[in-house]
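One chain of protein is taken out of this complex; the other chains stay put.
For reference, chains read A and B in written order, and residue numbers begin at 1 within each chain.
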Amino acid sequence: MTTGKYFGKSVLRLEDKNMLTGNVKYMDDIEIPGQLHAAFLRSDYAHARILKIDVSEALKRPGVVAIYTAEDFGDFWKPGPLLVPPPTAIDGSQFNARTLVPIAKDKIRYSGEVLAVVIAESRYIAEDAFDDIIIDVDPLPAVVDLEKAWEDTSVLVHDDLPSNMAALVKQEVGSYEEAKKKADVVVSRRMLIEHVAGAAMENRGFIASWDDQNQVMTIWANTQSPLTIRGSVARALNLAESQVHVITPFIGGGFGPKVMTSLSDDVLLPWISLKLKRPIKWMEDRRENFLATTSERDQVHHCEIVLKKDGTILGFKDVFYHNTGAYDSYGMTVPLNTQTHTISNYRVPNFYSEIRMVFTNQMVVTPVRGAGRSEGVFAMERMLDFAAKELGISPVEIRLKNLLKAEELPLNTGVIGQDFVVNILDSGDYLGNYQKCLAEIDYDKFRKEIQPKARAEGKRMGIGMVAFTEGTAVGPYEGCKITVSTSGKVTMATGYSTQGQAHYTVFAQIIADQLNVKIEDVRVVTGDTNLFAWGAGTFASRGAALVGAAAYLAAQKVRAKIFSTASKKLEVPEEEIELCEGSVCVKGQPETSIPLGMLASLANPMRGVVEPGVEPGLEATAYYGPPHGSTGSGAMGVIVSIDEETNKPTIERMVMVDDCGTVINPLVVEGQLQGGISMGIGNTLYERLVYDENGQLLTASFMDYLMPLATDMPEKLEIIHNHAESSLKVNPLGIKGVGEAGAIPPGPAIVQAIEDAFGVAGFEILETNLSPSQIYEYLKKAAK
Amino acid sequence: MKVEGDHLFKAPREVVFEMFNDPDALGAAVPGMQKMVKIDESHYEAVLGIRVGPVSANFSGTLALTDVVPPESVTLIVEGKGGAGFVKGVGYVKFEDLGDQTTLLKYTGEANIGGTLASVGQRMIDSVAKSMFKTVFEKLDKILEERWQKS
Partner (left out) sequence: MSEKLFPITVTVNGEEYHREVEARLLLSDFLRHDLGLLGTHVGCEHGICGACTIIFDGEPIRSCLIFAVQANGHDIRTVESLGTPENLHPLQQSFHEKHALQCGFCTPGFLMTLVPYLEEHPNPSREEIREAIDGNICRCTGYEKIVEAVQDAAEKLSQKK
């Protein structure tokens, strides 16, 4: 199935009209009668011992209902679960699990950690009460610098560990040291990947409401993983999963951090609701979001590449430090992604990669759009640039020589990834993507005409050309249930949750084609655990591929049921029946038909007999779990100009070639890529979470954390879909994810272009996040 | 945050030094100072309202004078906390007699800032600190003028 009436078409989104008119409810729009408001008093210190927290004055304030510190939770206080298992699949790996705690007890480990929960009649009053709470702490020096923290054991984030090592994972393919012996050229560099925020426009929120009569805890949460929340609430309160009902409202963006459970909300607030027998609501504010919602990147890479004189890569070595923050509940998803993506689009026969994951006195690091892939791609792409300079060849030539060709796939890279299986590059034309991008941006014309002309006029213009892969659609599985109602309308329910990815439309496209109904008649419900209770969550660009495949499989089951039921009713063999829009008819006799709604009634007889082995209703559930992820790929070309006086780069033109397999909705895919690109541009030129040496976050507002704006986008942006006919379809529809692709290549492409624009010997950019003043610093260094 | 600067007082060193040990004078000179009480010879308690960009809050804390070498130098240790975070700082103040009944005050110091003050106000702290010093010295100049010229 590549195209249908809806599938493969730019169908306009079904969810738009209500969203555009303010007719959908986001988290803060949910109000439960009788609700109280929670506010979290957060630590000003990044690292300190708690001596005393005195809330007695605060409790006297009118409107304050209760205040809880860690002590008040008694035995209920415990560190949260390890959400992603340790990397035991990798031989010799070491992992120290120190999971997030719901509220600081004895020791504070990051600035923003919760010290007290205030419950009051309004949020205003709850925050007023902060002023009356007396906190006495003994401050400790903070662990901030990754490389220092690895060696230095004088200050420990976790006192019971001998060092600040969270994990040490080494993977090797071939023998890097042997390759080095044979190499003509050895190039090594140290590079920084800066710390950035997910920064969804909607902050996080949570409501817990205990129903004493039915013994059910109802939760509203704008989470990427409602089923994880259901499990954690049930576990914490010793309830059956069926006693916890999690509902996700419309969600104002996810980008990764909303997959993480922060425990202060999802563990403490249900407990408090149970205790006070009142609904409790918490809505995060933007400062809290910066301080206490997880973020990502922040790695230091020590890379070495060894090559033959002609530019052929012989080996690559990368020892990198990865900041996991104060706790490591989310395991090693991010650095493992880095490890797989460092070499994933090039022929690298010998590869050594070592993850040194470090505890610091900072907020926990979990995936943010790009999620480790950006870092690995940045490291490799930069090293190719440095190697090309060393060899005196162009950055394009070195890539053309080493990029994998279509016929080399599928390829087992031998590197174990975030899903703990060996990374398999299933399909794609990596070299072809790059060549297409070169042609589209007209690389030769830029080199021969545009750049010399600009230089002659005293203008600085440069070009950057990089390649990337995006590992997507990892397991374990997702599923859905499709039901044809007696009205003839179709409902699909999945445990997956939605943050704006057009799920209501793209899943409906798949189902409408399979059941031959109008797309408006397909209603998709996401993230309501009472309607569908199995699944993992929204992450790793896996919705379209996994839920999409499950929808396809479930629709086929329903379709089979429609045919068998109709065959009996119409008394004609199934082969002589077809689906007409919204009904079933006999081939060649369109007048002999039954509407789907009537068939749904017949499939659920109120009297008579249902034949043995037949389930009532036109309904089916299906699951899909892939054997391994599927890898998208592409290339990016960027032309920048640099302001003479301020060094500010402007992106004049950007061309992105992307292969995300089969496309359900081209318009939606383009939107995903453009959004990802803006994040990649922001990460490269504007965004940066800055922690000072005491672990204080200095950029906890949009005044200091600069988000990319409309005028920061490329003057001209072209996106080309380059679908290589897959030799291997990992899932039934041949879909690969696309949610993160856009965020991956802008970093290396833009810095390569900036370097090229200056064309100054010794001018080398060794980090992401480049402000004009940092460009100036690099130029000064080059001049020395 | 590091601070550094100097100011020329038109008064003899002893007078300037004495003023620095007078809580009333200091209290009156610091903008936003709501209360300043001398606990003992070298300790003061104070409540100070600070406004840094969008952050405004009361801070309560202590000021300690150590290594007092009259009339040459003094070390100030400030610790304060409030709803908007905390400040911990140390300042080294030197009084140089330039003769002609003028005194040059030189100061260097370092402050640790945490909480909202750091996470939201950080960008503005330097300029707020500078303008605060400016105001303090202007006020002290006036106080000196009154005291010195009266006497």
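Basically, contacts are C-beta pairs under 8 Å (C-beta built on N, C-alpha and C of every residue); 3 or more make two chains touch, one makes a residue touch a chain.
These numbers come from a predicted model, not from an experiment.
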| item | value |
| --- | --- |
| Touch partners, limited to displayed chains, of the chain removed from view | A |
| Of A:119, A:303 or A:679, the residue in touch with the unshown chain | A:679 |
| Contact partner of the left-out chain, one of A:174, A:253 or A:582 | A:253 |
| Which residue of A:285, A:397, A:449 or A:777 touches the chain not shown here | A:285 |
| Of A:185, A:411 or A:707, the residue in touch with the unshown chain | A:707 |
| For subunit A, the residues touching the chain missing from this view | 12-13, 15-26, 28-29, 31, 61-63, 124, 199-203, 250-255, 285-286, 499-502, 667-668, 670-671, 674-679, 701-703, 707, 709-711, 713, 717, 742 |
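The rule is short, and it goes like this: only the chains that are shown with their structure count from here on.
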| item | value |
| --- | --- |
| Complex contacts: residues of subunit A adjacent to subunit B | 44-46, 111, 130-131, 287, 290-291, 692, 694, 696-701, 703-704 |
| For the subunit B and subunit A complex, residues of the former touching the latter | 53-54, 81-83, 85-86, 112-116, 118-120, 122-123 |
